[in-house]
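Left out: one protein chain. Kept in place: all the others.
Chains here go by letter, A, B and C, matching the order in which they are written, and residues are numbered from 1 within each.
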Amino acid sequence: MIALAGVTKDYGGVHAVKDLSLELPDQTVLGLIGPNGAGKTTVLNLMTGLATPTSGTIALDERRIDHLKPHAIAALGIARTYQTSRLFPQMSALENVVVGMHLHADDSLLGQLTGWPPTLARAQRLRTQARELLGELGLSERADALARNLAPGEQRRVEIARAIAMQPRALLLDEPAAGLNPVETDRLRAEILKLARERNISVLLIEHDMSFVMAACERIAVLNFGEKIAEGTPDQVRADPRVIEAYLGVEGVA
Amino acid sequence: MLAQQLVNGLFIGSVYALFALGYTLIFGVLDILNLAHASIFMLGAFTTLVLVLKGVPLLLAILGGALAGGLLGVLLDRVAFWPLRRRQAGPLAPLISSIAVGMIYVGTANGIFGPDVRHFPFDVVRTPTYTIGPVTFTLAQLTIFIASLALMAGLQLLLRRTRLGAAIRAVAENPRAAQLVGIDLESVYAQTFFIASALGAVAGILFALTFNAVSSVMGSAVELKGLAVIVLGGMGSIPGSLLGGLLIGLSEDLSVAYLSSGYRDAIVFAILFLMLIIRPTGLLGKRGLRTA
Amino acid sequence: MRSSIRALFAFFVAAFFAFGSLPAIAASGDATVGAVFDISGAAGSYGDGQKNGLQLGEDYVNKNGRVHLSFDIEDAATQKAQAVNLFQTFTTGGKVVAIVGPTLSSEAFATDPIAVSAGMPVLGISNTANGVTALGPCVFRNSLTEAAVVPHALKAVIDRYHVNTAAIIYGNDDAFTKTDYDVAKAALDADHIKIVSTQTFSKGDVDFQAQLTSIKAANPDLLFVGALAVEAGHIVADAHTLGIKSHVVGGNGLNSPQVYSLSGGAADGVVVGAAWAIGAQNPGNIDFVEKYRVRFLKDPDQFAAQAFAAAQIMENVLTAAKSLTPKDVCDSMKSMKPVNTVLGAFSFTSNRDASGDGVVLVVKNGRFIGF
Partner (left out) sequence: MHALTAFYSAHSALINQIGVNALLALSIWVTLACGQLSLGNMGFMAITAYASVLLVLRAHWPFFPAVLAGTGLAAIAGLLLGWPVLRLRGVFLAIATIGFGEIVRIFAVNLSVTGGAEGIAGIPQLASTPIIYSSLALAVFLLWRLTRSRAGRAFAAIAQDEVAAAGLGIDPAAYKLAAFAIGAAIAGYAGALSAFSSFFISPTDYSFGRVVDMLASAVVGGIGSVGGPVLGSILLTLLPETLRFLQNYRDVINGLILLFVIVFLPQGLWSLVDRRRAS
């Protein structure tokens, strides 16, 4: 569905991403791993229009999207979350999810301005749907809390709910398990996989937590210094000597 | 005539630059647009005037005005910005609270000194006039030009060569990291306000001496010009405010000379507007204070 | 904390409803006249002189004892909206019989229609723009306009010196100084004087070197300054610094001690066409200037003199009025006989403007004397 072909991104002469080709097929959970500074988040930014490739192409179903603005890419069905929460802090969890429905919201402006009852009913329906979605992620109790007052784990899940509310075809997750304890991590993984399967959403998962990725993904690509050094099933990647070297080279020191 | 206009522009531009220096320093360190700066500009001038009228020698009176300005700046920070910093208010609240303190300062001056324009005794400010070729200027103008440059160079040295300067630059770069390496943020903020406001006060004093006029509304003459200067030069950049000040001064004088005096300020604002559209970081503002 | 804030808020709401009774009841006497001046804000230095002059005038009138008069002087803070509100409060409060002011012509255009529709007479003491008295049948002014004084001053200078060319510098964002320009240009054109440079400035400017450098390059014989006192003082000083040798001429705005106090000796030789001369030798004026100096520790300016004259005019108007109602006061103003004031013998024209040609003064050794 989404295909990166020969994508390079330079920042002032430094290659953040170099000649990367990567495919996210329909209904797949693909992991993208690599040491710190390997360029994983840059790949996400390139795919969502926050950055434009220096060279190479990114296509969604054969249609190039690498020069589209972020909102246009989102409108084509690519949703994402961020490494550090980017919830709207002054809105409640519920309102955040309702904003996530922006592209599909059917309450017309004229109807809202005049208080036309069918419009108000539609707006109410959006809120009900949002509440249900939060419920699926176990957040019913927190729906009306302000986003900035939520615990980090809750914020992570509200952000995922907000992305799901877009009814996307692809969901790009930037380290969803960061800062969570093992119990929360397991629960989050189960929720993500369930939501993706039910709604036919492809998932690109950037993660540090190896066990999380190994358990969640069908395929895994490994980045190091902006280059893809391996791609395959979890077992293949785990056994790849270049991957071991890359990880030992960095994390062995730490 | 061109030569004279260029000289005029440089003189007034250097005062703009000195005024803008405090604006830009506070913006660079705290990301705050301090709209009370113009009122400190004015109170510095009044303080010096009062001291001179009490018989204090001019140089001492200027120092007194600078000191008063610096202290008023620290007070401003304590009442208008510190409480907002503590609760991490957005950028809008400090803008309003600085307007509020500006009103209080101007209102106080208006209450004490009344609305009349005051002036220094002429024996204090009368300076000889020089004519070199086609150019005429007074000693006061020349002194102010040199003093402005010297103060800017001094600030630059302070930022580059002293411990305080290093701390200010570190805080400008990243307050949290600066705190981690043991820098006392509040103390740096207070000292920044002192320096910036003392400079603003000196700008006001020099302005008042050149034009020999002190009034509670004198700050409004430079308030918006100062904004133009820091945008043109680059927010947070010290050399930028010098360059911006001189350019604004020159463009004013040249637009009077060759275009239309009626549209003088429109031309300044048009330059400002275009600069923001084309290069929002200003001429020298790419890294701001961090590379000061 | 919270309740104290609410108390504060409640105070302001209460204060708002209470201030319907703003016009103070005259402490002693029969008639209250409202006065609206810009005592603070950008025009504060003009309103300040007006307040002083009117206060002095109040004492003077009450000492004469022909009528008991009290002025309710309020500050409009150079805000048009505030001037409007004060006029409305005065016209509806039922306590004042006339209003003196407002300070600026631009305020008068907004305030005077309110008085007109309420039948309240207005006496402008510093409104010089064209058309102010045309606003209504009870709008008067005792201020000679620029059109009345500037041509005389220009004529006097042109007659005495050799003048072929002239330059004009004026404030283009102020109605008063813009009128200066219109009047001066017409007068110079009529005399076939060539205008070689026209420059403008804005209210509050202090640096005029750019404009004056351009003017110097044109080397005019005469420089007309359309400015108010503070800007005029700076212009005169800058012109001196740049070595401009032209004869400097100005209008009412320059008739202020600030012109020489802000420019030192540079003001010597400046010729001013004005409505009032500080050195005028009529006994009333000598007395006024002396009392003003004693009480306010400075020289009066024309704003103060015209305010004082307003008190003298109101004294006569109120004495002659059939009753102390706005309507009778207005009628009394319409039929007023010439009055001796600090401005000299004063009367209104049929258009309710001040009659007369004013005086032509020159600054010499830091004082205004007859030209």
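Convention: a residue touches a chain if its C-beta (ideal position, glycine included) is under 8 Å from a C-beta of that chain, and two chains touch if they have at least 3 such contacts.
Please read all numbers here as calculations on a predicted model, not as lab measurements.
*Asks:* In the full assembly, spell out which visible chains the left-out chain is touching.
*Replies:* A, B, C
*Asks:* Looking at the full complex, which residue from B:6, B:104, B:149 or B:164 touches the chain that isn't shown here?
*Replies:* B:104
*Asks:* Touch as defined at the start, partner being the missing chain; which of C:58, C:75 or C:238 qualifies?
*Replies:* C:75
*Asks:* From the listed residues C:96, C:114, C:277 or C:311, report the one that touches the chain absent from this view.
*Replies:* In the complete complex, the chain left out is touched by residue C:114.
*Asks:* Where does chain A touch the missing chain, residue by residue?
*Replies:* Considering the whole complex, chain A reaches the absent chain at 48-50, 69-72, 74-75, 79-80, 82, 86-91, 95, 98-100, 102-103, 105, 107, 109, 112-115, 123, 162, 166.
*Asks:* Quickly run down the residues of chain B that touch the omitted chain.
*Replies:* The list for chain B reads 27, 33, 79-80, 83-84, 87, 89, 91-93, 95-97, 99-108, 110-111, 114-115, 223-224, 227-228, 231, 235, 260, 262-263, 265-266, 269-270, 272-273, 276-277, 280.
*Asks:* Using the document's contact rule, name the residues of chain C that touch the chain not shown here.
*Replies:* For chain C, the residues touching the absent chain are 1-2, 5-6, 8-9, 12, 15-17, 19-20, 22, 39-40, 74-75, 77, 79-82, 84-85, 88-89, 92-93, 106, 109-110, 113-114, 129-131, 135, 171-175, 177-179.
Heads up, the rule we're going with is that only the chains that are shown with their structure count from here on.
*Asks:* Measuring from the mean of all protein Cα atoms shown, which chain centre lies nearest?
*Replies:* Closest chain centre to the overall C-alpha centroid: B.
*Asks:* Whole-Å distance, chain A centre to chain B centre, using C-alpha means?
*Replies:* Those two chain centres are 48 Å apart.
*Asks:* Averaging over Cα atoms per chain, report the distance between chain A and chain C in Å.
*Replies:* Those two chain centres are 71 Å apart.
*Asks:* Please output the residues of chain B touching chain C within their complex, sorted ascending.
*Replies:* So the residues of chain B in touch with chain C come to 1, 4-5, 8-9, 11-12, 110, 114-117, 119, 122, 126, 129, 131, 136, 138, 207, 211-213, 215-218, 220-221, 252-253, 256-257, 260-262, 264-265.
*Asks:* State the interface residues of chain C toward chain B in the complex, per the touch definition above.
*Replies:* It comes out as residues 39-42, 44-45, 47-48, 172, 199-202, 204-207, 209-211, 213-214, 216-217, 230, 233-234, 237, 241-243, 258, 261-262, 264.
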